[in-house]
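Taking it in order: structure first as structure tokens, then the write-up.
A protein chain is absent from this complex, but the other protein chains hold their places.
For subunit A:
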Amino acid sequence: MLLTLVLVGALAVGLGTWAGVRAVRDTPVVGNQIPGMIAVEVGLVVQAVVVAVGLGRGASAGDPALLWGYLITELLLLPAAFAWAFVERTRWSSVVLAVASAVVVVLQVRIWQIWQGAG
């Protein structure tokens, strides 16, 4: 679980940094970043499966409702940023992608806390 969390979190940090640099350079999200978004998104799906399997095997976590709330929210963020990038062809799509990636990273930390039994 920790491995999945850290790997996906690291990918999200990379994607967010890339988007941040593009925002500073006044450039919008580009097609090259799509594989990055897909990589993070696939990682998040894998992570949700790992959580489901872990809980199915009787792993104890904090509140499962909270855990699933975070996992589902995480899955929605990058598709939203992706759609945004089509509409907004300015640097601000890069800002949106950077923010979405940062939220994914924060949620990864929260998920780890809940997984360990915290509220």
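Operating definition for what follows: a contact is a pair of C-beta atoms (placed from the backbone, for glycine too) under 8 Å apart; a residue touches a chain by one contact, two chains touch by 3 or more; residues count from 1.
Quick note on the criterion: contacts and distances are computed from a predicted model.
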* Asked: Looking at UniProt, which of "Integral membrane protein", "Anti-sigma factor NepR domain-containing protein", "Erythritol/L-threitol-binding protein" or "Permease" names the chain we cannot see?
  -> "Integral membrane protein"
* To do: Just name the one of A:Ala39, A:Ala61 or A:Val99 that touches the chain not displayed here.
  => A:Val99
* **Interface residues of subunit A (partner: the chain not displayed)** => 65-66, 69, 73, 76-77, 80-81, 84, 86-92, 95-96, 99-100, 103, 106, 119
